[in-house]
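This report refers to the structure that appears directly beneath it.
The complex is shown incomplete by one protein chain, all other protein chains being positioned as in the whole.
Showing subunit A:
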Amino acid sequence: MAIDIPRLPLGDWIEGGLDYLTTQFSAVTRGISHVTQGGINSLNDALMWMPAWSLIALIALLCWRMSGVRLAVGSALGLALIWNLGLWDPMIESLTLVVIATLVAVVIALPLGILAAISNRFYAIIMPVLDFMQTMPAFVYLIPAIPFFGIGSVSAIFATVIFSMPPAIRFTTLGIRQVPKELIEAADAFGSTRSQKLVKVQLPLSLPTIMAGINQTIMLALSMVVIAAMIGADGLGNEVWKAIQRLRPGDGFEAGIAVVILAMVLDRLTQSFRKTKKAQ
């Protein structure tokens, strides 16, 4: 009774497309790989060259300036614990991946978000794409990353950027679209050009919302960077991965707690930045 519909070779098509991209753009991907790896290495080297205590002091100072004594003390204690557990270097590696992935994601997301805010057509195109990017299980991005960039940190960055970019785009678009209509009218009435309107009115007013998006991006990037240990990314994720393979729950939890501490410091710090911006 069952009608025999041939199975769609969807996977084959996707693979064919990926193969095509890998071979056709190998020069490009190799270039990107080279530059990204260089960036990762130098940031890693710089952060690891600093003695752990000095970096802790620096972050605590930043927390104190941006937020207050509580965050400063909390961050310092948390980071000191990571150091004490011997997870300092993996933590720095994870931090580097998060920082670089976030930078790349934001640099791509801001213009796309602005475009989506201005153009209804582009908005209609990009929103389903963002839904797709966010609902696709994160692991799946790891697979095509390997043929493009090989095993290692660059692939991790690639997958992380894709996974963490949507909120930055969404919030940028939302922030700009939320600017009250009267203010846009006022800017127009005085004869602002489109770019004057953007730079002098729309972007400053949407900054708190954009910062909320960047905060989300950082959090997603951190979670992805941990998962990316599966394709050979260094960092805390790698420690968790090793603990799983050796069945050592203690080590696993230690690394996991370090991830939580790093996440909390990054989250509170970026949120406090957003709040001080809003208060101004």
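To be clear about the criterion, a residue touches a chain if its C-beta (ideal position, glycine included) is under 8 Å from a C-beta of that chain, and two chains touch if they have at least 3 such contacts; residues count from 1.
The rule is short, and it goes like this: contacts and distances are computed from a predicted model.
Chemist: Assuming one chain is omitted from the figure, identify its UniProt name from "Quaternary amine transport ATP-binding protein", "Response regulator", "Threonine/serine exporter" or "ABC transporter permease".
Modeler: "Quaternary amine transport ATP-binding protein"
Chemist: Looking at A:19, A:45 or A:188, which makes contact with the chain not pictured?
Modeler: Going through A:19, A:45 or A:188 one by one, A:188 is the residue touching the chain not shown.
Chemist: For the chain that got dropped from the picture, name the residues of subunit A it touches.
Modeler: Answer for subunit A: residues 180, 182-183, 185-193, 196, 200-201, 204-205, 280 touch the chain left out.
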